[in-house]
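Note that one protein chain is taken out, while the other chains of the complex remain in position.
Which chain is which? They are A and B, in the order written, and residues in each are numbered from 1.
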């Protein structure tokens, strides 16, 4: 009896299948500290329990991306251990802040399957849900990955492509209980720009860059219990390089976006995301943002900005997403579309 | 008066001598997080306070090896600062789980001495005991190290070689208070294999590999307050390389063994251990295990597996411990013999 996990292949998935992912994980203040050591984050709300209390939160949440990476990491051994590529995200909503002491577990349902025409692989669509120890939903999201077949002769399943929203409707964003930005302290937060200061179409060059090291991206990726071999093992790829976990670039770009978006305190939803190109140790990562949409919320003093967050290898002051050919510009690593809560 | 610690030399030790080691150390959730950032550990019990409670533990223990490395680190300035080599371990028992907030201190008794025939060094045998702030024993173990003499003309002490067990008898393993695996959640833990699924003689290739970086092994080794110069200083060895602390390889191999031994939740004892070859940054470490012995316990649903854990530099799918000449096979870094508690 083979004891080790070989992961699931395309033909192992069926639409409607529910997978309970292993390894519940308790979030601690140690995670917050490590996150702050690995990413240059300075958002006041997760940095300061006092600031969190001042904006109406009874506990001091950790950054949404800590919870996301932990929740996502659980799905890797079952969903994407044999993935060719991580194709996309949709309908990711942060439904409840995660605080130190919370224990997260993740479950996924297969919501779509489509075998590729080459017969060697297929696309698996899953909707994943992370709950805390009280079975309250912390995060839910859909993603789709291209997964190898074990046996190219296995029959193709019926094609089912789920109907996923292009973006999360602003009226369906979940506001953390008690959140109130009406007495928001802009001096503490570090910038004066509020909801009304941002205009749709505006781009912001976040200026700063960080050169990646292998030690740091491996430590981050392990912290999320993500087991994909290519991140840790120089013998796993022909070029002998350790591929940086895509989520590492997301967190790095989000942290860099502080410079210009310091008041985008909470991530409310991720609408879409593409890991456009791989990143490796030695690359210097920069970020820019574009304001895509603005929306009101029912919470006092709280508005929502829909933002495109772009990470690049090397700085692109022109902030070009795509060339004239419609393809992503050289250097683009990440194209992430998300909603954030900001003070009005 | 010289203020710095030059460490003890062989002739400074006498049988029966008791050494109280310095620097009590409080364990925190920060240690747990760093351990998870540095090693790819996913054992459900130390990962999740909920899982720990579900198996009957009132608190959420950290991994036994966190406590071991901290307890061991305290002995280095007094026992092995002038060591030629760390020769072996025996009779190591984990007697009480260590939780965040516990403060560990370590005491050692010299239990044996044997000068080498060359007159330049000798073997020192010590039995060390780590206690918590309530003076309850957390860990006890014996080890022996070869230590330089300061003065080759110092007289040889009477040779005393302690009688150490080849392995810890399973009936003397200490079961953490309250441990009950009768409602064990195999889905949460990540694998279905239980006590009865393992057979003596079975070998398990843990498949995954991790390429070492200097930053990571130094951070780990410092966390344990281990002060041996060779781990941190490129000027301490003629080859300019930083030697990886042997315990780093133990923790890495243990974490890699999750893949195939996910239910070996708790280390109960270390029977023996050899650091067969040195490891350095850039080495890619793999692990395999062999089931050596099985035993019942009195605790509900709890069995004990005696396992050989072998770390190698480069993967050896043949899982060869020794060549035909009886010597360790090339690439073997670590040969560790331990007991773990698993669900029946």
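Definition applied: contacts are C-beta pairs under 8 Å (C-beta built on N, C-alpha and C of every residue); 3 or more make two chains touch, one makes a residue touch a chain.
The structure displayed is predicted, hence computed values, not measured ones.
Engineer: Considering the complete complex, identify which of B:26, B:58 or B:159 is in touch with the unshown chain.
Structural biologist: Within the whole complex, the residue contacting the unshown chain is B:26.
Engineer: Among A:17, A:48, A:133 or A:274, exactly one should touch the missing chain; which is it?
Structural biologist: Here the residue in touch with the unshown chain is A:48.
Engineer: May I ask you to list the residues on subunit B that touch the chain which is not drawn?
Structural biologist: 1, 3-5, 20, 22-26, 28-31, 33-34, 77, 100-101, 103, 105, 133, 213-216, 218-220, 222-223, 225, 227, 229, 232-236, 242
Engineer: In terms of residues, what is the contact footprint of the unshown chain on subunit A?
Structural biologist: 28-34, 36-40, 42, 44, 47-51, 60, 187-191, 193, 197, 204-211, 213-216, 259-262, 282, 284, 314-315
Here is the rule we use: only the chains that are shown with their structure count from here on.
Engineer: Averaging only over C-alpha atoms, locate the centres of subunit A and subunit B and give their separation in whole Å.
Structural biologist: That gives a centre separation of 36 Å.
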